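A protein chain is absent from this complex, but the other protein chains hold their places.
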């Protein structure tokens, strides 16, 4: 399963070196995760009262991105365990791979903040 | 009453134009308000269970700021009403006034999110 | 002339109070300005080698916004002088006005950073 989100590098993503600041790339990935969840998981997340928290983030920066550039963020979700999901991401400018990495998300209970098992309905979507 | 907070313009405050992004100046002001509250109000805010929310923000940008520049943020709190405080701010680089403006904060109840009267103890500090 | 940009409040726009951080609203306005420039001004800005810098920002916060809420940012550009443009903005959640304010932008030369007169072609678009 692969999910693609189109995005644009904004002026506030850049810094005085003229290109996107390294931490801004996580904004692009967050946007893609939001779009993915919005498309597939929002109702289930609501139904089961779970939240996701980020347990790990990783990015390798291959090519700098500039303000105004159009990008595609491709994410590939994978079940990592009964409680966690890994989202591999690749950021493309046209056909060029500019950045890649991953996020690990863990499901927690909104109330206790303890990790919880992912409901079967969510696991099915991620398989 | 005037309160001064020393700060530094960071790389993530700037954008590709090479100077601080206009919205980043509010980060400097937020930092100064935090330092002011930390010095004078934290115990009282805790005691009375109030939160502050921003009701208005305003900034006039006179001189651009660059990454690494040391600044002084001077804030002058004033009671605006029984429920709100206005913080005038001025941002200096050495003797030079670079930015000025104000924030208006309203006291609310953490529980109801309705505006509440500022306790006398807090008003006294602000007078 | 009125220009409308659709947007979404993202998780990184919010803070621990559970609603959008006051400075994040300027991100929504920056997005709307970007969309406006992209639609009307990009070629001219390129042709004349001008940049815009923000000279003033102002916002009045009427209603809090939450993560995931869909908003419409309406901007109304007005020539303020031969060198500057004022963008009044209003942020709506459905029919509800949540925020309003304005930005003032000044045209500068990319090279000298001095303010420059707006080309007639740009003025015409803004009238």
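For reference, chains read A, B and C in written order, and residue numbers begin at 1 within each chain.
Everything below uses one rule, namely that contacts are C-beta pairs under 8 Å (C-beta built on N, C-alpha and C of every residue); 3 or more make two chains touch, one makes a residue touch a chain.
The structure displayed is predicted, hence computed values, not measured ones.
Within the full complex, the residue among C:8, C:45 or C:67 touching the omitted chain is C:67. For chain C, the list of residues touching the undisplayed chain reads 11-12, 14-19, 21, 23, 66-67.
Residues of chain B in touch with the missing chain: 8, 10-12, 27, 30-31, 34, 38, 68. For chain A, the list of residues touching the undisplayed chain reads 17, 19, 22-23, 26-27, 30, 51, 53-61, 64, 101, 103, 113.
Simple rule for what comes next: only the chains that are shown with their structure count from here on.
Distance between chain B and chain C, defined via averaged C-alpha coordinates, is recorded as 23 Å. With centres set at the average Cα position, the gap from chain A to chain B is 33 Å. We define each chain's centre as the mean of its Cα atoms; on that basis chain A and chain C are separated by 27 Å. Of all residues in chain A, those that touch two or more other chains are 11-12.
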